[in-house]
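One chain of protein is taken out of this complex; the other chains stay put.
The letters A and B name the chains in turn, as written, and every chain counts its residues from 1.
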Amino acid sequence: MNESVPLPIARKGSQLLKYLRPTFGVVVLLFILYRLYSVLVIRHEYGADTWTRLLITGLIIGGVYALIAIGYTLVYGILFMINFAHGEVMMLGAYAGFFVFEALKSIKVSSEPPLNFSNANPVISIIIAFAVGMTVSALSGFLLEKIAYRPLRKAPRLVPLISAIGASIFLQNAAQLLFSPQLRDVTNPEILRRGIGWKILINGSNVIIPYTGVFTFALSILLLIGLYIIVRKTKLGRAMRAVALDKKTAALMGIDVDKTISQTFLISGALAGAAGVMWGIHNGLVYYFVGFIPGIKAFTAAVLGGIGNLPGAMLGGLFLGLIESMGPAALGINFQLKDVLAFAILILVLTFRPSGLLGEVLSEEKV
Amino acid sequence: MSTNIIVTNKVTKIFGGLTAVNQVDLEVKEGSIFSIIGPNGAGKTTLFNCISGFYTPEHGDVLYYDVSIRGKATNNIASIGISRTYQNIRLFSNLTAIENVMVGQHPRLKENWLDAVVHSPRFKREEKTSILEGIKWLNFVGLRGIANSPAGSLPYGAQRKLEIARALGSKPKLLLLDEPTAGMNPQETLEMTSLIRKMRDQFNITIILIEHDMHVVMGISDHVAVLDFGNKIAEGKPAEIQSDERVIEAYLGPGGAALAEKYRRKKAS
Partner (left out) sequence: MNKTLLSQSLRVGITFGVIHLFLLLIGFNAMLGSLFADIARVKQSGSIPASIFLVLYCALLGVWAGYSAAKKEDANVFGRKLVRGLIAGTVAGLISAVVSIIFAVLVTNKIDPRKYLAVLSLDFMRASLFNLPVVQGVAANFGVLAGAGLAGGLLTALSSFSKVKHAWKNFAGLVKGGLEKIRYCTSGKYHLLFKIIFLVVLAAAIFFLPTKWGSYWNYVIGTVGIYVILGLGLNLIVGLSGQLVLGYIAFFAIGAYTMALLNAPEPHNLMWGFWPALALGVVLAAFAGILLGLPLMRLRGDYLAIVTLGFGEIIRILLKSDLMTSFTGGPRGIQDIKGPTIFGQPFNTDVNFMYLIIGGVLISMFIYNRLKHSRTGRAWLSIREDETVARASGVNTVKYKLLALALGAAFAGLAGGIFASRNQFTGPDEHALMASINVLSLIIVGGMGNIPGTILGAFALKGLPEILREFANFRLLAFGALLVVMMLSRPEGLIPSRRPTLQIPEDPQSDEENKEVSHVD
């Protein structure tokens, strides 16, 4: 009876696979070390002043990434789908901020130097801009879920993802047709003029810490803390976590699952809207494509930190921002290639640690 | 004298802090029908998953004809003769019934994509036999008539049978059936029982069965093992299990044995 029992022999192919990953890892590591060595030790290409500048840039952009990444992580944690249109939600917020500043600028209050409302009441103007931007984005996130995702909740995973891609293309092109493809300059209130800031002297040269950057970074940290409190301490946060773990049981416990999901989209939309307005204030340019690349970067950040994991998304955002600004310099490659670096990081993370730096938080549904 | 087809050696599987399967030893004789019973959450399906390679047990070993298959890839385990069905039916629902069975035959066929593109003799031969065999398996489980219907559109009982036909497609030596009669009416249960017996008798397939219906278990099993909270608490012939105090307590709670004794006496009087 025992004569023809085939034994489980590991195939050659899988053997090859086993060695491929470590080999790839060692090669990448060696390359990075070699470049770091040659740039930092041999060539001394940049002084401390440049590094400080890059650090500041990285932190600012990282804060914005973190805000957007939170949106991906929240939605992924609950619906297990990549909200591909999230970057476009941010873009709408950026446009809303732009329009608010334009409108306030056009209100004349005096003939003397403050001249218009925006300069006369800068704090109020900024608050209005953020309020409008966050509302617009929150509403568009809410509608997006209601129209494009909710009917597909029981469909196979690819279906809502494709729907999200469609929504993303639609929103981009709608913005292009509505507001024209040209780049818009955001006019900040005078106190937040771009390019001015505190000066510190490092290595004999001035390093500017821009006001817009400090403002952006501080606000994003505040919002992140606020969100963390919402998720950890409030009833809504508890409902969100329960729905993320198990929709059916949560519904049995009296949680309105649909409402909780809607609220999640409202919150993540609002954060993306804030990120959009910040983008406008700090970078100064708003256009229909403005949300796309930051959106994908932020998704990378969310994966980097472990998707579904809130602190992970925050840290991932900051980390990605730093890599993007300091990476090209440290590796001695062209700054044009910073996007390549970000995507390469995504591929590397998924190859070597797919659960992200802090580990992903997923429910049992995975298996 | 028959040999052991599968031996689990102190298999332990831990999820987080929960030990789902704790040091379970089983020896399954070739050609036997072996039942695993136990209350819900006792770790029966987890044990199945350890055998079929979905999980790698933390400790212990799984031996198939005295060769360790612990941690081997699921598809390799399937291709050496271990097939299974699922507690909640998992068919390829957009494929037709016959295609489901043909996917089941996958590890036994050799044609690759180049054969398919040039329609080599091997391709023609294998396609022809795989259709014929697929029909025969469908016929065996009594689903010949619906060969070309999409699997997802079949009634519940037929889906259960189709899962078995798909598992048979690879001509397994060992078949793991996870609650094959769940949700069936008495008539269907009877059919399923005779089908299980037929598989063993005709093809000498060893069958490991997870089952809640005690009539089925006691009727067809050669050997029964009882799991409770991941531990094996009893093992033996069906008759031995029926009178085992620990088993009764596992099902009825502490003091259950006394209760059952009382019930039995009352019934006798």
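The rule is simple: a contact is a pair of C-beta atoms (placed from the backbone, for glycine too) under 8 Å apart; a residue touches a chain by one contact, two chains touch by 3 or more.
Note that the structure is predicted; figures quoted are calculated from it, not measured.
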| item | value |
| --- | --- |
| Among A:141, A:160 or A:305, residue touching the chain not depicted | A:160 |
| Candidate in contact with the missing chain, chosen from A:110, A:234, A:249 or A:351 | A:351 |
| Candidate in contact with the missing chain, chosen from A:24, A:37 or A:198 | A:24 |
| Sole residue of A:38, A:173, A:203 or A:249 that reaches the chain not shown, by the stated touch rule | A:173 |
| Missing-chain contacts mapped onto chain A | 4, 13-14, 17, 20-21, 24, 81-82, 99, 102, 147-148, 151-152, 155, 157-163, 165-174, 177-180, 296, 299-300, 303, 333-334, 336-337, 339-340, 342-344, 346-347, 350-351, 354, 366-367 |
| Sites on chain B contacted by the missing partner chain, in the whole complex | 52-54, 73-75, 78-79, 83-84, 86, 90-96, 98-99, 102-104, 106-107, 109, 111-113, 115-117, 119, 123, 126-127, 130-133, 135-136, 139-140, 144, 147-148, 150, 166, 169-171, 202-203 |
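Just so we're on the same page, only the chains that are shown with their structure count from here on.
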| item | value |
| --- | --- |
| Euclidean distance of C-alpha centroids - chain A vs chain B, Å | 47 |
